[in-house]
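Every protein chain but one is kept in place in this view of the complex.
Letters A and B mark the chains as written, and numbering starts fresh at 1 in each.
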Amino acid sequence: MTEHAVEVAQPLELPAVVRRRLTSAELAGLAGLGAIALLPIPFGSFGFFVGQYALIYAILGLSVVVVTGYAGLVSLMTYSFAGIGAMVTGVAMASWGWPFWLALPLAAAATIPVSIIVGVTAVRLKGLYLAIATLTFADALGETFFKYGRVTGGQSGWIVHRPSPFRSDASYYVLLLAVAMALVWMVTGLRSSRVGRAMLAVRTNEREAQALGINVYKTKLTAFLISGVLGGIGGAFLALLLTSVTRSAFQSPLVEATSILLVTVVVVGGIDRALGAFLGAVALVVQQQVFQGARFFFAYFGIYSAALLVLFLLYRPGGLMQVARLQWRLIRARPRVGIAAAAAIIGLNVGLAWLFVRLS
Amino acid sequence: MSAPLLEVRDLIVRFGGITALDHVSIDVAPGEIVGLLGPNGAGKTTLFNVISGFQKPDEGRITLRGRDIQHLLPYERVAAGLGRTFQHVRLFANLTVRENLLVAQHRHLSSGSLSAMLRLRAWRRDEEEALARAERMLDLIDLRAWEAAYPQALSYGTTRFLELASVLSLNPKVLLLDEPASGIQQKEVEALGPMLRRIRDDTGCSIVLIEHDMSLLLSLSDRVYALDFGRVIAEGSPAEITQDPQVLSSYLGRTRRAHASA
Partner (left out) sequence: MIAAHPVIQVTAFGLSSGATFGLLALGLVLIYRTTGAMNFSHWAIGLLAVIAYLFLANEGVPVVLAMLLALALSPIAGIAAYRLVFRKIPRANQVVTILITIGIAQLYASLAAMVLGFKQFTRLPPWLPQGKVSFVGTQLNTTDVVTIALAVGIAAGFLAWFRFTRTGRALRAVAQNREAAMLAGIDDVRSSTIAWGIGSALAALALLLVLPHVAGKQGGLITTFDITPFGTLLIPAFGAALVGGLVNLPMALAGGFAFGLVRELLVLAPKPWSDLRAVAAALLILLLLVLRTERFFVTAQEREALEA
């Protein structure tokens, strides 16, 4: 099975996982994850902030993994769902005095009516129409709900406070880590299940899925609903991260641009893998920080992330997960070459980042 | 004999000025193997498309087990007991053989997304059942050796068997097979006949078979319909069909031009 997967169908892999032991590859992966999780520590409070941001992007990335990676639907309104979650959290906590643990499920549930309206409209049509519909809705929401004070009683921003055990940077980081990993675990579980396999089947060959008795409309709608809920959850935690939620954060053009960035995150990480959302988020948020120093940040980073999106789609459609798999295979087959290559790649990345920070 | 399992009455399909199906009526009894004969363009695949729900007829009625299935979508017809293969093999190209079969078990499982995400007992039970059924199908169609391969690594004949296995996973009451022997090697064709008969005998399902391989069609079928120009031109046992003058002329094409100008 060759890996120049643009010509050849990209293998998907559907394990029916019930009970098994971890392979050595998986153990290595877990070790790597642990190492990444510890990264922020030497960078102190700034490191924790970046880490928290990355974890929230990972949660939002999971939303894209389910709707696009699993079910093959392009949704450009992921950040709009986050906006709904953030604003509902803001209103519930700041205006109504609710604790976060009540605001969170409300934020998640608030996305459901929106995803039903959008989904029901477009789910019976080709995927292209859903893409157009989500773009349109993101824009429309950005122009109304997130613009007009009347909807939320005149306020344009809210201050929220993290619940008391999580006020410090480190503790909120650990909370987000736990939440993100739990969600990654759940979304991974979805893949090895009847519903998950149906989604992947619909993505791969919708006619064949129909011929096998799969209700393709219900499957697509379910994916869209789950993705909305995940977006809402991410938004709620985003509100806590920023501690101040403003409406303007979810207006055009930022909302579409961020939704596209989230797609890039997931493509870079591995579009149909829950863990890919985590990897992609870490990679892109960290790289975004490197660009922050540059004078015309958003144009440069825009070009860079767009190039990443296109290049990964063309040459590594399985994202960093695929790169990791290939690298692991190389290390098993030819250890010295493999480890040298890994070290070179890491060194190159660090060197480039240092260079860029130096020059800007 | 009991009532027909599948009843197709006066089906009419027109498009672009052509009448693809012209008052076509077909009956399939339970456990029967029915052959569909006819030259290319006679409307056989269109008939399958209409019965399985991928195409809408202009007029006509389709009844399955006494139930009108006209307004059912393709996946709903599967639930009603229909299964179908395609002229050009349709599989999931980026899934292995085993994974293709896992997907095909969809009908037999019931756990939802929540129990999957929380890995509840319902999910666990479903996964074990899916695996067991997929394994059984692998053995039934003799695909064990290929379970970890991707469809492009298989011979065309093996992919046809895989498609067959997927459809059989649905436990269909009526199986529509569109040219199952086309494009496959001789020895696989020879294995196909006994396999189909065994499937019918073991599961009791009916089979409707479109096939250009005359010997396969005639040896398998209990009854045969001959189609040409969208119409049923003859019906009967294999022996009767081979003697029918209309069938002979449509197949040999001798009087085709005469028919057209008539």
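Basically, a residue touches a chain if its C-beta (ideal position, glycine included) is under 8 Å from a C-beta of that chain, and two chains touch if they have at least 3 such contacts.
Predicted model only: the values in this text are computed from it and were never measured.
Contact with the chain that does not appear here is found for just one residue of A:121, A:171, A:246 or A:327, A:121. From the set A:102, A:182, A:299 or A:343, the residue in touch with the chain omitted from the display is A:299, counting the whole complex.
Of A:34, A:97, A:165 or A:253, it is A:253 that touches the chain left out of the display. The chain not shown here is touched by just one of A:36, A:135, A:242 or A:341, and that residue is A:135.
Contact between chain A and the unshown chain involves residues 6-7, 68, 72-74, 76, 121-122, 125-129, 131-133, 135-140, 143-144, 147-148, 203, 252-253, 256-257, 260, 263-264, 267, 295-296, 298-300, 302-303, 305-307, 309-310, 313-314, 317.
The definition used in the following text is that only the chains that are shown with their structure count from here on.
Once the centre of each chain is set as its mean CA position, chain A and chain B turn out to be 42 Å apart.
If you check the complex, the residues on chain B that touch chain A are 52, 54, 73-76, 78-79, 84, 86, 90-96, 99, 102-107, 109-113, 115-119, 123-124, 126-128, 130-131, 134, 150, 152-153, 166-167, 169-170. Per the touch definition, chain A reaches chain B in the complex via residues 1, 8-14, 16-18, 186-187, 189-190, 192-198, 200-201, 204-205, 207-216, 222, 226.
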